[in-house]
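Here it is: the structure, laid out below.
Yeah, one chain of the complex is gone here, protein chain that is, but the others are all in their spots.
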Amino acid sequence: MPPGRKVTTMDTDSRKVFFFTGEKKVIPSIGKKREKGKIVASLEEAFRLADVRDGMTISFHHHLRDGDLVVNMALDVLAKMGIRDLVLAPSALFPVHERLLRHVRSGVIRSIEGSVNGPVGRAASEGLFSSPVILRSHGGRVRAMQAGELRVDVAVLAAPAADAMGNLSGISGPSACGSLGYAFTDAQYADRVIAVTDNLVSYPAVPFSIPQTLVDWVVPVESIGVPEKIVSGTLRVTRDPLRLIIAEHVAKVVEESGLFTDGFSMQAGAGGISLAASAFIRERMKAAGIRGSFISGGITGQSVEMLEEGLFESLLDVQSFDLEAVASLASNRGHAEMSASFYANTASKGCAVDMLDVAVLGATQVDMDFNVNVNTESDGVLLHGIGGHMDTAAGAAMTVIVTPLFRGRMPMIVDSVLTVTTPGETVDVVVTERGVAVNPRRKDLLENLRGKGIPLMEIGDLKKTAEEFTGIPKTPSFGDNVIGIVEYRDGTIIDTIRQRI
Amino acid sequence: MLLERTGVAGSLESCDALVMVILSPDREGVEIELESPSIASFGEEMKRAVMETLESLDVQHGYVKVQDRGSLDCTLRARTETAARRALAVPDGEKVEE
Partner (left out) sequence: MKAKRLRRTSLYIPGTNPGMLANASVYGADSIILDLEDGVPVPEKDAARILVRNALKSVPYRGAEVTVRVNALSTPFGRDDFREIIPLAPDAIRLPKCESADDVREADALMTEIELNSGVEAGTVGIIAITESARGGRNLSEIAAASPRVIALNYGAEDYTADIGAVRTKEGRELDDIRAKVIVAARIAGVQALDSVFGDVNDMEGLYAEALRVRLLGFDGKSVIHPRQIPVVHRAFTPSEQEIGFARRVMAAFREASSRGAGVIALDGRMIDAPVVARAEKILALAEAAGCLPGER
């Protein structure tokens, strides 16, 4: 017996709870299966059971993307219940969530931690919130939860499939979304977890992404999402000739980087240029007979095809973008779901981004020090969350930023970005249609890329070229009021965003 | 009531601008209404481009409405010049009678 440990004998009441000691046997399994398990009739009831109070922190995941109905549904219920001063902690927001602004104006939501988007961001830039929005990357959000800095009282998890005991899955149901990677970490760290589903399945829901051991209540509803806005049909590569030129340069850079060998790993977004770059890299892998180790991040039909072609051993899926990806997650052995923590949390025991060879990422602006802005547009308005940008850039052996040299009349290469989201020390190459700039810190990369027919240019010359077309923009004016804080993945503040005037 | 002549050029396609020039001898100088996604960064340059273009055609009185969709300076000047020339080309007989 370990010293200092207090031992008590079991009393009769305890015996009655745990053992059969009376006339009637209370058999837990029958009780739970034949009654409702954790099912409650409504979100309102679940919130009451969770003892939701003013000032609490409520979290949501974003796997249903712009097809999500649950965030708005939950906030409307909370508003009706008279709850106020909530801290909203979404992993990301989409245009469909514009409605939450009414709850901000009415005082139901006091502040937002994690991410904003479009109209919500614009409202923040206009000074709507009384306290600054805290922007965190996917990995940084988990770190904050793990460190107790972001204490989530209630996590509301939209679940495309759920059983009565709260096993949750994303691969089946009318609102199937594939991976539930972000939802998993919310389930782990929140005090109370409410699952909302439009697809109740019989117990147990195998295979499940989130185990019942983490879930408190299950709320069945009519619909949790709009399918065609959750997952598109297979995403098509861009046909825009300019973007294809950029993608071609990316493929060339990857090919000559010194990283293009067996075991190669990469992550690219689902945007037009990134998809095209992946397509070109795919062709080059076939030509060179290269077998890659993994594709990570957001998984698309194209990634699935590369897995099935044998070009990659596995897909590490934190978010599934289209129907092909969802189907593959359900059936391909090499297609693995990973949580947000596994993906990018620097405070975990090891995250996927640290194993990456190449990352292809976007930007709203890039500056002379290779700092990247993804949060504010050139006019200084906060319009985007961070996503996994700063995480992936920090981990990848070669981080490639893709952008047209200018969009409309706005140059994408500037003296100083309006907001530093991803620091230049983690950014290696900037690829535009007219030139490719390599971070001078990367002498090794420069050596590899020289003399290979890649239009290498100094970043300063790229900026000058952009300005030859656009002219030099006036820097937007900001007031003193800080409306946004950009938190780096380690919890330190890397930049602030001020109110636009 | 003096007569106005209108010319329109351009489009609302990306990288273009839709420019309407109304020549009104009545007006004091030239008034420019500008709608643009780049207005915070380039608003002054854009207005100057319109003014200079009209000056080069000796247009002193009028109203210009610009609906910009991310046009470069050379495009905005081209659209303004074409709209103004079209307005100037409206023959006397077709002027709108009040």
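Labels A and B are assigned to the chains in the order they are written; within every chain, residues are numbered from 1.
Here is the rule we go by: contacts are C-beta pairs under 8 Å (C-beta built on N, C-alpha and C of every residue); 3 or more make two chains touch, one makes a residue touch a chain.
Keep in mind that this is a model prediction, so the values were computed, not measured.
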{"item": "Contact partner of the left-out chain, one of B:27, B:47 or B:85", "value": "B:85"}
{"item": "Per the touch definition above, residue among A:242, A:397 or A:446 touching the missing chain", "value": "A:242"}
{"item": "For subunit A, residues in touch with the removed chain", "value": "241-242, 244-245, 433-434, 451-453, 465, 468-469"}
{"item": "For subunit B, residues in touch with the removed chain", "value": "9-10, 13-16, 71-75, 77-79, 81-82, 85-86"}
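Going forward, only the chains that are shown with their structure count from here on.
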{"item": "Subunit B-facing residues of subunit A, complex", "value": "378-380, 407-410, 469-471, 473-476"}
{"item": "Parts of subunit B lying in touch with subunit A, wherever the complex brings them together", "value": "14-15, 37-38, 40-45, 68-73"}
